[in-house]
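The complex appears here minus one protein chain, its other protein chains still in place.
Labels for the chains are A and B, by order of writing; each one numbers its residues from 1.
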Amino acid sequence: MGIYEIMKEKNIVLPPAPAKGGLYTQCMPFGEKLVYISGCGSDLEGDAVHGKLGKELTIEQGQQCAKNAVLNLLSVVDANVGLENVKKCIKILVFVGSDPDFYDQPKVANGGSQVLVDLFGEAPSRSAVGMVSLPGNQPVEIEGIFELK
Amino acid sequence: MGIYEIMKEKNIVLPPAPAKGGLYTQCMPFGEKLVYISGCGSDLEGDAVHGKLGKELTIEQGQQCAKNAVLNLLSVVDANVGLENVKKCIKILVFVGSDPDFYDQPKVANGGSQVLVDLFGEAPSRSAVGMVSLPGNQPVEIEGIFELK
Partner (left out) sequence: MGIYEIMKEKNIVLPPAPAKGGLYTQCMPFGEKLVYISGCGSDLEGDAVHGKLGKELTIEQGQQCAKNAVLNLLSVVDANVGLENVKKCIKILVFVGSDPDFYDQPKVANGGSQVLVDLFGEAPSRSAVGMVSLPGNQPVEIEGIFELK
């Protein structure tokens, strides 16, 4: 089954690729068959919550934000190299805007990992860490490395 | 001298590979002869301190945590590809749970780098940065890239 069929089956709908928020390249090829995707925030059009985990937001809201950030990542991948040419996600680094007393970054990150498992049948390697603040007060930012076929 | 002999000589004892704390792959091959190891915390069975540097913990305690996190990393490497097949550690990213006024992340990270120097005869490239919070309130989390022979 092709990846766009999987997306249809799993009800995964890609947003438009996010606008660049600065002076960087969104998708950068490197090495053999790898691309680096610049950090994507969790804002989607019509679905943007702001604040920090452990303060304004619940874990469930954070999981939705992590899912949205992964959707943004995938949208950048699709616009630049085409998701049908992607083998899998190698790695994500999950930045979670956090209060000093919030320690559940992995639970939040799982909301993003799940989408990648659904699509590629395998979870990426990952770190999930707490950030004192993120661009635009978005609760989650995720960068990733994808491997092409 | 093989790496397991070096470990015996240097008194480096690997813990059991840590349990996964979420939806991710602990050891992910990529590119040519490289593996990404997901962020490992500093908790060892019977040796787990929690808190932040500059607040509850001394630099010496932080160094022990960085050492423990590297031992967890190495344990994941060993369980997945066998340490005898590893050439060296290319890079570590050292996340140090920190109070806003704590600025000695490199000293803390050295506790982990030293183990890698002992084993591979060469220090990896590295960043060491202060985090507002880390999973489970562990003081140190480290992710790494290793090169296979």
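Heads up, the rule we're going with is that contacts are C-beta pairs under 8 Å (C-beta built on N, C-alpha and C of every residue); 3 or more make two chains touch, one makes a residue touch a chain.
From a predicted model like this one, the values you see are computed outputs, not experimental measurements.
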{"item": "Residue touching the undisplayed chain, where the options are A:Leu44, A:Val70 or A:Leu93", "value": "A:Leu93"}
{"item": "Touching residue (missing chain; options B:Met28, B:Ala109 or B:Ile142)", "value": "B:Ala109"}
{"item": "Touch criterion as defined above, residue of A:Ile12, A:Cys27, A:Val81 or A:Leu148 at the omitted chain", "value": "A:Cys27"}
{"item": "Where the unshown chain meets chain A, residue by residue", "value": "21-28, 30-32, 36-39, 52, 93, 95, 100, 131-137, 141, 143"}
{"item": "Contact set of chain B toward the excluded chain (per top definition)", "value": "31-32, 34, 54, 90-91, 93, 98-107, 109-110, 113-114, 117, 122-132, 145, 147"}
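Convention: only the chains that are shown with their structure count from here on.
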{"item": "Separation of mean Cα positions, chain B and chain A [Å, integer]", "value": "25"}
